[in-house]
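Note that this complex is displayed minus one protein chain, with the remaining chains in position.
By letter and in written order, the chains are A and B; residue numbering begins at 1 in each of them.
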Amino acid sequence: MSNEPKIDLDEVQRIATLARLKLAPREAKEIATNLGDILKYMGQLNEVDTRGINPTSHAIALPTKYRADVASTGMPTTKVLRGAPERIGDGFGVPKIVE
Amino acid sequence: MNYEPVIGLEVHAQLRTKSKLFAPASTTFGASPNANTSEICLGMPGVLPVLNDHAVQLAVRAALGLNCTVHQRSQWSRKHYFYPDLPKGYQISQYDRPIATDGHLKINLESGEKIVRIERIHMEEDAGKNVHDSAITGNRSYVDFNRAGIPLVEIVTKPDIHSPEEASTYMKALRQILRYLWVCDGNMEEGSLRCDANVSIKPIGQKELGTRTELKNINSFRFVSQAIQYEILRQAEVLDRGEKVTQETRLWDSQAKMTRSMRSKEEAHDYRYFPDPDLPDLILEEKMISEIRTHMPELPAEKILRYTQELELSEYDAFVLCEDADVAEFFEAAINRHHNSKTIANWVINDVLRAIKGQPLSALSFSGEDLGTLVSLIDNQTISGKIAKDVFQQMLATGENPEQIVESKGLKQLTNQDEIESIIDDILTKNPENIDKYKAGNTKLLGFFVGQVMQQTSGKANPKLVNELLQKKLS
Partner (left out) sequence: MSKLAEQTISEISTLLNSREISSAELTQLSLDRIEKYDPKVGAYLHIDHDGAKKQAQESDTRRASNNSKGPLDGIPIALKDIFLTDDLPTTCASKILENFIAPYDATVVKKLKNAGAVILGKLNMDEFAMGSSNEHSAFKPVHNPWNLDCVAGGSSGGSAASVAAGLCYGALGTDTGGSIRQPSSFNGIVGLKPTYGRISRYGVIAFASSLDQVGPMTKSVRDAAILLNVLAGHDPCDSTSADVEVPDYTDRLDNKLGPIKIGIPKEYFIKELDSEIAAAVQEAIELYKNMGCEIVDISLPHTRYAIATYYLIATAEASSNLARYDGVRYGTRHDPNQGLIEMYNETRGKGFGLEVKRRIMLGTYALSAGYYDAYYAKAQCVRTLIRQDFQKAFEKVDIILTPTSPNVAFKFGEHQADPIQMYLADIFTVSCNLAGLPGISVPCGFNQEGLPMGLQLLGPVWAEDKVLQCANAFERETNYQQRRPHEL
């Protein structure tokens, strides 16, 4: 973070590819500017000495929670597939996957 | 040039639970598409994971069985990538804080014993299945989420393996131990045990490792050595041509018997792991770990030792009985019913294993207890050994218990002395000339008389008794 991150359009495209977001050229340009500014602002965290500080992943430390290994009947297929944009039999249809 | 292969295996083993790792949906194999799903396995909005306690116990058991250090605190992380079979866009897995590390597994090679070090074991949920059967789906694919969320452990070795045979032996030993621990059913064809192999080669003597490829889709024991063998040769050819091995994921094509580059996975992955905020850390109390430790099932090596020392079985017999956990369990059920381990061992090896011809023991329609009963019926002279073979065939065919069969078919051995004597008398009366010959010294004729009695009684007469009585009467 000491080197200020450079957010150009290529970098925006790299992140958009990771996040599977198609951005209109205008959006990409705006986001490039925004991200640069925001990350610059985030840079202030560098001022904070966090040596020896444990990270917080959970707001409240809670004990491990378990459920018993009991199988319930599945959700009815009508509900499973209720919102499916494409249905093939009882499966969710997608463009052909080439492996 | 001569090369030395360096191989590490990453094995995914499905834990034997009734329900999924974070959801109550069923894990049964072979259900119709999406029948074993709930809103959680489908990654619906708003769903949250809750951990299956049994899955954790099984993972700990696997870790202890593989001599790992079980960590009292481990952490769930999200691993991100987009693929239709991954419903949430991330897989809940363990990343920098796995449940167990630093174990090993001893394997027996022809050249002797070898230790394969286990780097780590972590828990994770499985993905669903993308189906592309052009007959059904045409130019599309469809997704079935029945597998999604099934609990897995991933067992990662150090790069300690140096030949396809070693890899194959390791897989068999691992499968054996996981089945013993009742952690995984070890069925590679149904996908409950899956093997990815990291393979690289280097000129013999060179310290520095070569570029590795990751082999996927090795879905049968046969293919473990085949795929690795192919890949070693392929890499050697590449290097011999003066080219470089590309670091990539390759798919084993069992039809073509070759590995090929997996284009869809070529895109460099950036999984963006971070601790899952929906799941508190996995804290294992020392008490829980030691509880599992004290209840660990006996493992193959210990069992073989006990069979040879306490049960006085031959090493060969002990080895055969212990090769598969189900067989050993069957054998023990039998000897618990009837304490004659040697005879029962013979029955299991010569009759039971032959009858099932490599099929899983679960195909058998009777239990180990039933076999114990059968042998007890021989030993207490209710039936003869010969009749027992017939009863066994009947048990195989119908699954009826041996006592029932003996009762309903009237196969009970004839042990009533008077009854046998009257049959003997009858036979002797009808064969005066043979009596003379016998008395004249042709003692082989005793067999003739015994045979007559057995025939008369449909084999049910107690042969020992028949012999004694005949000898007495003929003397």
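Worth a mention:
In this section, contacts are C-beta pairs under 8 Å (C-beta built on N, C-alpha and C of every residue); 3 or more make two chains touch, one makes a residue touch a chain.
Being a predicted model, the structure only gives us computed values, none of them experimental.
Within the whole complex, touches from the chain that is not shown fall on A, B. Between the chain not shown and the residues B:Arg78, B:Arg147, B:Lys303 or B:His338, the one that touches is B:Arg78.
As for the chain not pictured, it touches subunit A at residues 1, 5, 12, 15-16, 18-24, 27, 30-31, 34-35, 37-39, 41-42, 44-48, 50, 53-60, 62, 65, 67, 75, 79-80, 82-86, 92, 94-97. Taking the whole complex into account, subunit B touches the unshown chain at residues 39, 42-51, 78, 80, 82, 84, 87-90, 143, 270, 272-274, 276-280.
Assume only the chains that are shown with their structure count from here on.
For this pair, subunit A with subunit B, the centres built from the Cα atoms lie 40 Å apart. Within the complex formed with subunit A, the subunit B residues making contact are 17-19, 24-28, 31-39, 42, 50-56, 75, 82, 84, 130-132, 136-137, 139-145, 251, 262-264, 270, 272, 274-275, 277, 280-283. Of all residues in subunit A, only 18, 20, 57-58, 61-75, 77, 80-81, 86, 88-99 touch subunit B in the complex they form.
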